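I have a structure here, written as C-alpha cells, and I will follow up with some questions on it.
Note that one protein chain of the assembly has been removed; the remaining protein chains are unaltered in position.
All chains are identified by letter, namely A and B, in their written order; residue positions are counted from 1 within each chain.
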Amino acid sequence: MTQFLRVAWIVMRKDLTVEVRSREILYTTVFFAASCVLVFAFALVREGRPMEDAAAGILWIAIAFAGTLALGRTFERERQTETLRALMLAPSDRPAIYVGKLLGILLLLGVVELVLVPMVALLFNAPFGASLGWLIALLAGGTLGFVSVGTLFAAMLVRARSRDVLLPVLLYPITIPIIIAGVRGTVALLQAVPDEPMARFWAALLVFFDVVFVTLALWTFEPLMTE
Amino acid sequence: MSVDFDCVTVDNLSRNFGRRRALNRVNLTCRAGEIVGLLGPNGAGKSTLLAILSTLLTPSSGEVRYGSVTAIASGAALRGSLGLLGHDLYLYPELTARENLEFFTRLYGCPDVSAVVDAALGRAMLRERADDLVSGFSRGMRQRLALERALLHQPRLLLLDEPFTGLDDASGQALVARLRGLRDDGRIVLVATHDLDLAEGLLDRVAILRDGRLWMAESSSASLRERYRDAVAVARA
Partner (left out) sequence: MARAFTPLAVLAMLLFAIAPFYVASAPDEQTMGLIQRVFYYHVPSAMLLFLSAFVCGIGSAVFLFKRSAAADRVAVAAGELAVAFGLIVLITGPMWARKAWGVWWQWDARLTSSLLLWMMFVAYLLVRRYGGPGSEKLSAAMAIFGMANVPFVYVSVNFWRTIHPNTNVVMTLGSGMRGPFWFCAASFLLLYVLLLTLRRRLEEQRASVEQLYLALDD
C-alpha cells in the first residue's frame, strides 16, 4: 500500500514540477474557463439580469469544459514523448500511475476553480460565501468524479485515433449525473435561505459516484492500458 | 525483490494486428553474457518483438519465458529486471537531466537516489549539463541520457531499439564499449539495428527477422554482411 502511494506521489510531483515550470496548461485552462463563463453569460443574461440559476449552471459547465481541455493537454504531453510507456514499464502497480495523474489534474482544476468561483460570484452577484463549506464539498466531490473518469478515458485514448473528439464524446454522457448534482446542489445553496439538506443530498450522491467510479477506474486501468 | 533469470526464451511467439501478422512463430533463446542482434528490414517485426519482451505488448499466441516463468506469472516485479531503450527516448524535455534521472530512480524504487543519479550522469558524460533542460540537448546527448535511464535499476535484460540512430562515430563507439561492459557483467543484451558496420564488431549472435519470421539465428561471423544481404534479397523476391 505504501509502495502504491509512494509511486502515485512521485508521479504527481513530477507532473506538478513540469507544470510549474511552464505553467502552460494552467494559464490556458484558466483563460479558457473565464472565456466560457463570458460566452455563457452573453447567452444567458438578458438586460443585465441573468436567468434563474444561471450562475450555478455556468460555473459547472465551465469546470466541465476546462476539465476536458486540461485532461486532453496533459495526456497529449505524455503522448508526444511516449513517456506513458516509460511509466508503464516501472515495476510498480500500474493503477498507482493512474492515481498520480489523477491527483495532479485534480490540483490543477482546483486552482482553476479558485479563480472561477469568485469570478462567477462577482459577475452574477451570487452569494457563494453564504455556505462556503457545502460549496467546497460539492466542488470537491464533483471535480473528483469528473477527473477520475476523465483521467482513465484520456489515458486509454492516448493510443487511439480521433482522440481529441472522442474524449468529450465518451466523458460527457458519463458525467451528466455529476453536472446535475453539482448544479442542483449549488442552486440550493444560492437560495435566499440556503437549502442545506438539499445540498447535503446532492453532495452525498457525488460521494457515492466518486467511490464507485474511482474503484471502477482502478480496476480497469491495467487491462485497458495493455495491448 | 525483483525477479532474476539467466536466459530469455521466446517460444512460438506470434502477434497479429488485425489482419497483419507482425510476428509469426518466432523461436529464440538469449542467455546471460551475450549480445544478440536483431536485424531485418523495416517492418520485419523487430520493434514488435522488443515491445513484447518488455511486456508492453501481449502475444497473440506463444509465450515468452524469463528463466522459467512467463510475464503474467511474474507480475509487476519482473519489470524491475527489464530495461528498454526505445525509438522515443522516454525523457521529459521540460525537466533537467538530473531531474529526469531522479524521477526514474525513485519510480523504480532504487535506494540511495543521489548516488545512483550521480554515477549515471558520470557514465553518460553529462555532469556539466546535469541541470540543463533536456529540451536543449542534442540527439546524442539525449541518447546517452536515455541509455543510462534504462540502466538505472540494473536490469538483467536490456532491450535496445535502434540505439545507434543519430549517433556520431565517437558516441557510437562509446555505446559499443558500454554494451560490451554490460555483456561482460552477465547481462542479456538484445539490440535491434540496421547498422551492419557497428553490428559486426559488437554482436555475439545474430537473429535475422523478415516479414515477422525468424530467418536465421546463429553466431556472428565475418560473412554477416553477405548473409544479411541474401536474407533481405529473398524477402524482397
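The definition used in the following text is that a contact is a pair of C-beta atoms (placed from the backbone, for glycine too) under 8 Å apart; a residue touches a chain by one contact, two chains touch by 3 or more.
All of these numbers come straight from a predicted model, not from anything done at the bench.
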Residue touching the undisplayed chain, where the options are A:62, A:156, A:203 or A:218: A:156
Which residue of A:20, A:132 or A:169 touches the chain not shown here: A:169
Contacts of chain B with the absent chain, listed as residue ranges: 16-21, 24, 211-212
For chain A, residues in touch with the removed chain: 149, 152-153, 156-157, 159-162, 166, 169-170, 173-174, 176-177, 180-181, 184, 201, 205, 208-209, 212-213, 216, 220, 223-224, 227
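Just so we're on the same page, only the chains that are shown with their structure count from here on.
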Computed distance of Cα centres, chain B from chain A, in Å: 38
Chain A-facing residues of chain B, complex: 2, 54-58, 76-80, 82, 84, 86, 88-95, 99, 103-104, 106-109, 153
Contact set on chain A toward chain B in their complex: 3, 7, 10-11, 14, 17-18, 21-22, 81-83, 85-94, 226-227
